[in-house]
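Only a single protein chain was left out; the remaining protein chains are all shown in position.
Letters A and B mark the chains in the order given here, with residues in each chain numbered from 1 onward.
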Amino acid sequence: MTSTRDWLLEDSPTSLWQANAGRAYRVFMALLRNPLSALGGVIILVLILTAIFAPWIAPFSATGQNLKARLLPPSGVNLMGTDELGRDIFSRVIYGSQITLTIVGLVALISAPLGLLVGAVAGYFGGWTDRLLMGFTDIFLSMPKLILALAFVAALGPGINNAIIAIAITSWPAYARIARAETLTIRNAEFIQAVQLQGANPLRVIVQHILPLCTSSMIVRVTLDMAGVILTAAGLGFIGLGAQPPLPEWGAMISRGRTFILDQWWVATMPGFAIIIVSLGFCFLGDGLRDVLDPKSEGK
Amino acid sequence: MANGAPPPSFPSRKGEGGAEPLLSVKNLRVSFPTHRGRVEVVKGISFSVGKERLGIVGESGSGKSMTGRSILKLIRKPGLVTADRMEFDGIDLLSQSEKQMRSIRGARISMVMQDPKFSLNPVMTVGEQIGEALVTHTRLPRREVNERIWAMLDSVRIDDPKRVAGLYPHEVSGGMGQRVMIAMMLIPEPELLIADEPTSALDVSVQAQVLDIIDDLVTTKGMGLILISHDLGLVSRYCDRILVMNSGVVVEECAAGELENASHPYTRGLLAAMPTINEQRDELPVLDRTQWAGT
C-alpha cells in the first residue's frame, strides 16, 4: 500500500503513465479532503453500483404486477410500499437507476464533445466561422430547454431514446459557449504559439493542445448540469413524453403517483427522494471538482 | 534625467537615525502552511531603519517582499507573522488592531508596489485618488486639497499637473502611473516609505527617473526608505545600507559603497553572475546553490 502511494506521489516519475496516474491520484485525494464532494462521490458510486447490480439488489421484479397488493404502505416486505398495480416501489426505484444512469451518461457523451468541438473551433478560428457557429448556438440557447426538448420529443415521438436525443440537443449550446470562452483565453498563449511555430495544423492545435485545457471546466460544468438533466428527463417522463410504461423511470413514477398523493403519499414521494439524492450527489461532486480542477490552483 | 548624469553622491546620513531608529525589527518570522507542514519564508531576521535609505536585495523566494509586507501587517491568514519586537516610533506594531493599523498605513508608513496598473482604481481619476489618500488622514478644505494634489504631482515631475489630475489610470503611461502612485503614497507625508520593486515593470530610462524622484523626496522630507529589489546595482546606487537576503535569512549587511567588498559567498556570487556592459568573460560564474541550503 505504502509503496503504491509512494509510486503515485513520486516527484520524478519515470513514465508518462506514472505521471498521469500521480496527477489523477492527487486530484482524487484533494477531492476526498472536502467532505461534501466526498459525499457526492459516494452517492454517484452507489448509483452506479445499484444500476449494475440491480437484478441482485431488487427483491421483486420491476414490472411484475400483483393486484391483490395494491397501494400498500412501506413495510418490512415492501420497503417503499407498492403502487397502484401492486408493483414493489423499492424494486422499481432500484431498476430506475439504470435508466437514469443511461440518460445521464448518454447525454453527457453526446452533448459535451459536441459543445467542446463547436466552441473550440469557433474560438480558435474567430471571424466568420465564429459568427456562424455562435449564431447557430445562440438560436438554441435562446429557447427554454424543456420547451425545446418537448418540441423535439413531440416531433420524434415519445420514448426514452428520443428523450435522450432531445436533452442532448438542448444542452450542447451551453458547453459550446464555455469552450469558446476558454479557447479565446488560451488561443494567444505562448505555448499555443510555440506549437504553431512547430508547424502544427489547426486540427492538431485544437484537439491536442486546446481541448485538454477546456476539459476540466467542462467536466465540472457537465457534472453540475447532470442534476438538471435528471430533472428534465423526469419532467419529460412526468408529462408522458419520456420513458413509456411499464419502464420504471423515476419521473414517470412520480407522474402516476400524483393521483394518489393525498392518501398514498409514498407512491410519488419515494422516486422523488431518489431524484433529489442523485441530483444533490452530482451537485456536491461538481462543486468539489470545480475546486480541485481549477487550473488556477494548479501547482499549489 | 535619464541622460547620463553621473550617479549623484549623497552625503551619508547614517549617523542621524542611528541613535533612535524609526523602525526596529527583531527576530521576524513569517510562515505559511503547506501540505508538508508549516514552511518559514522569513526565518528570524532583525534590522532597524532610521531616517535613512535601506535596501533589501534578494532573488525570488528570498522572503524580501514578505518582510516588507509584514511590517505593514499585510500578510493574510493563513500566513503567520511573529517577532520578538516590531516597533515603529515607539508603537508596537504586533499588538496593533486592524483598525489601528489602518491609521498607520498610508499616514505614517506607505508602500509603493510593483505594478501601478493593479494598484490604481480604474474608475477614479488620478487627482481623486491622490486626494482620497489625503482626506482620509487629514481634514482640509477642498481648495487646499486641490492645491496640495497639484503641488504633489508637480513634485513627482509631472509637467501639467492640472490636466493629469483629471485623467483616468488607463490614460497614463507606465512611468507616469508609477509617479502617480508615488504622489499618492507621499502626499500624507509618511515617515517611512516601503518601495517593493517600484520600477521593475518600467523601462530602464524611466526607472532612473522614478527612482531619482523617490530619492529626492525621501532626502528632502527626511523620511526613512526601505527599497526592496532583486537588482543589486539599483539598490547599491539608491541606498545607504544594504541587506542581502537568501532563503529567508539576511546573509550580508553592508554600507552601499562597500558592496564590492562583500564577504558572503552568496553576495559575491550574485555580483559575479551579473553581466556588465564591457563584458570580457567567456562564461559567467554560476552560483553553487548547494552551499546555502537554497532551492
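Note that contacts are C-beta pairs under 8 Å (C-beta built on N, C-alpha and C of every residue); 3 or more make two chains touch, one makes a residue touch a chain.
The criterion applied here is as follows: contacts and distances are computed from a predicted model.
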item: Listed names "Phosphocarrier protein", "Bicarbonate transport system permease protein CmpB", "ABC transporter" or "NADH dehydrogenase", matching UniProt entry of the absent chain; value: "ABC transporter"
item: Identified contact with the non-displayed chain, of B:K43, B:R237 or B:H264; value: B:R237
item: Residue touching the undisplayed chain, where the options are A:A189, A:V207 or A:I276; value: A:A189
item: Chain B residues touching the omitted chain (full complex); value: 2-5, 7, 59-60, 174, 203-208, 230-234, 236-237, 259-260, 268-279, 281-287, 289, 295
item: Touch list for chain A against the chain that is not drawn; value: 11-16, 18-19, 23, 189-191, 193-200, 204, 208-209, 212-213, 295, 298-299
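Definition applied: only the chains that are shown with their structure count from here on.
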item: Chain centre separation in whole Å, for chain B relative to chain A (CA means); value: 52
